[in-house]
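Just one protein chain is left out here, and the rest sit where they should.
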Amino acid sequence: MVTRDQIVAWLKTVAQVLEENKDYLTQLDAAIGDADHGINMDRGFKKVMSQLPGVEDKDIGSILKTTGMALISSVGGAGGPLYGTLFMRAGMAVDGKYELTDEDLAALLQAAVDGVVQRGRAQLGDKTMVDALTPATEAFKQAIGEGADTIEALRRAVDAAEQGMKDTIPMLAKKGRASYLGERSIGHQDPGATSSYLILKALLDVISQPQ
Amino acid sequence: MVTRDQIVAWLKTVAQVLEENKDYLTQLDAAIGDADHGINMDRGFKKVMSQLPGVEDKDIGSILKTTGMALISSVGGAGGPLYGTLFMRAGMAVDGKYELTDEDLAALLQAAVDGVVQRGRAQLGDKTMVDALTPATEAFKQAIGEGADTIEALRRAVDAAEQGMKDTIPMLAKKGRASYLGERSIGHQDPGATSSYLILKALLDVISQPQ
Amino acid sequence: MKKLINTPESFVKESLEGMAAAHPDMIKIHLDPNFVYRADAPVQGKVAIISGGGSGHEPMHVGFVGMGMLDAACPGEVFTSPTPDQMLEAAKVVQGGAGVLYIVKNYSGDVMNFEMAADLARTEGIQVANILIDDDVAVKDSLYTQGRRGVGTTVLAEKICGAAAERGYDLKKVADLCRRVNINGRSMGMALTSCIVPAKGTPTFDLAEDEMEIGIGIHGEPGRERMKLKPADEITEMLALSIIEDPAYTRIVREWDDEKGEWVDVELVDPPFQPGDKVLAFVNSMGGTPVAELYVVYRKLAEICEKKGLQIVRSLVGAYITSLEMQGCSITLLKMDDEMLELWDAPVKTPGLRWGV
Partner (left out) sequence: MKKLINTPESFVKESLEGMAAAHPDMIKIHLDPNFVYRADAPVQGKVAIISGGGSGHEPMHVGFVGMGMLDAACPGEVFTSPTPDQMLEAAKVVQGGAGVLYIVKNYSGDVMNFEMAADLARTEGIQVANILIDDDVAVKDSLYTQGRRGVGTTVLAEKICGAAAERGYDLKKVADLCRRVNINGRSMGMALTSCIVPAKGTPTFDLAEDEMEIGIGIHGEPGRERMKLKPADEITEMLALSIIEDPAYTRIVREWDDEKGEWVDVELVDPPFQPGDKVLAFVNSMGGTPVAELYVVYRKLAEICEKKGLQIVRSLVGAYITSLEMQGCSITLLKMDDEMLELWDAPVKTPGLRWGV
């Protein structure tokens, strides 16, 4: 079970982690993009933090949809619509709930990644956040299918996201700004896959903490 | 006696000396001006060199006037009208002559420096080429008045020019670009005074050589 | 970082405020969400032309708002696409009942945000067309990637479509024209130095004193190739030939189908240049390169065009689509037809481009 308080704690942790990793993500984006991913995500989650107090007593669906809307109207770039859609769809998948079962979590992750794919039309291997999100979702679903508990399943999801993130290094970018580089995109880790990993990792960290 | 061939040799030496000192003069101008004096003078004397073959069999007056015209139409900046006027007036002072007595040389120098002062209206102590030219002319006239020979008189003129040039260092500029600097012009040697010294020194070097 | 700004956070807003203060006869600004719009908006019965994109490319787009060009421009943070709420709000303010054309540069962020905005605007009953500009030949052909970036042709499309809207073209005709301008325009740029994103504070990339980057994007994205600095004529030749000898370019773009009521994939093909073509030649500064150097480039470009049988019928030389203070230039060639020519010459009155009025 994941509680609403944990979801709220997660979002706060994400805001903190993205602030800490602002320069790192921006640096990754400088190599194959336009040097703003960390700045954008940090700005977005600051906006989320400013809106969170108004909704943190609502259901998880509302909280996540508000998060999505805040990102859409403040992040801009590719990250804005993608992460905005991710949280909007995640929220829609768990509308009205105050705690999430493992099945809810699986549905949330699947809806989120589906939203990203629909919005950005990137495929696995295009060197985008999809390369972290999709394997993570698969791993989570497989783990609960195998009977793992939430924390264990999330750990495997985060491991898969980390692996997916690292796997973007040798990839040739096909979507986003990095795709303009062609061959020269090879050898660099995708910033969006990295932020996706960090966001999932933050969820694991929060869930793993004794409540 | 200074012969026409010596005057021609002088102009060639000046061209060479200014080429060698192009960066040095430009550097001096960078400190208190606009970093072009060496470039300008070098360009001007290259033009003089290109026109010299056409007049080097004429009288000294013609040669010097041609030099002045070449400078006026190629140097630009402050240096162009000033050095152009200097050589024009020098030429006019010795019109028709094929060799110059010490008195001719004195008249030439005086006309030259008068031309510069009339054109630029700088006074002694304004931190300009006048601070090298005027003492040099005075020293030359005094030396021949005291019975010195041409080489000795010129040597004293060059010494006076060098001293005048160095004396510009502590001066506050009142004319030319350096004057915009006010107090900050203090401590730098004037580029125009430096080129004037080099030009006079070249004359001494040529005259001192065994014919 | 050496810039005339107060803080990175306040830069975009303060720049907009200064622009509004300087040109009250042409533009107004709306803050939060940010957009610049025509002082006399909405113009009833006229198609509204709206563009937008990350800031840092000024005068594009905000400087092109005014009579004969854009009705509104939505500036994002520096080099970051604006957000759908800006585009939606701008549409609501400037639309005059004849629909809205969003002119969108082909970056994944811009494309996605403008698509979301269009969806939102349609739910408010506003007819919207999104047309992509993707003219940067530095990006190699491909059907399966993001495709080419939108660069110099954007400026020309905004001018030409702005004039068309001013003349009363309906939304479909303006959209068709915009698509036509796009497929007839090709660009390529290069950088001598990197720019510095204010929020980052350090150069986006490092170029040695004797290096340059060919095929640079307008966000300091690394280009096609890094090489030793060359004389202007050789640089011009590299850019111009990449443009002129670029073969037909095919890609699939997503456009809204009004009849079907959904987004559809449309295949578009840029025809290559042909001897005899009339072109508009646009030499653009990346921001830090002064106009005197652009003319050195133009000189060689004119020579190459002549050699290749392209007739330059109009020129534009200056800093119009920039990348902050980056030094470098880009070249755009746009094949002109009579209609485009007439629309190009039509009066325009914006802070960044003005003639005829």
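Quick notes on this structure:
Here the chain labels run A, B and C in written order, and each chain numbers its own residues starting at 1.
Basically, contacts are C-beta pairs under 8 Å (C-beta built on N, C-alpha and C of every residue); 3 or more make two chains touch, one makes a residue touch a chain.
Just so it is clear, the model here is predicted, and its values are computed rather than measured.
Within the entire complex, contacts from the absent chain reach the displayed chains B, C. Touching the chain that is not shown, out of C:Gly97, C:Pro290 or C:Gly309: C:Pro290 (per the contact rule at the top).
Considering B:Lys12, B:Lys58 or B:Arg119, the position touching the chain not shown turns out to be B:Arg119 (whole complex). Against the chain not displayed here, chain B makes contact via residues 26, 30, 32-36, 39-40, 43, 72-82, 119-120, 173-177, 179-182, 184.
Touching residues on chain C toward the chain that is not drawn are 2-7, 11, 14-19, 21-23, 55-56, 58-59, 63, 192-193, 209, 212, 229, 231-233, 235, 281, 283, 287-300, 302, 315, 317, 319, 322, 324-325, 327-329, 349, 351-352, 354-357.
Keep this in mind: only the chains that are shown with their structure count from here on.
Greatest Cα centroid separation from chain A: this falls to B. Here the spacing of chain A and chain C, counted between their Cα centres, is 31 Å. Centroids built from CA atoms put chain B at 76 Å from chain A. Touching of two or more other chains is recorded for no residue of chain B. Counting partner chains per residue, chain C has no residue touching two or more of them.
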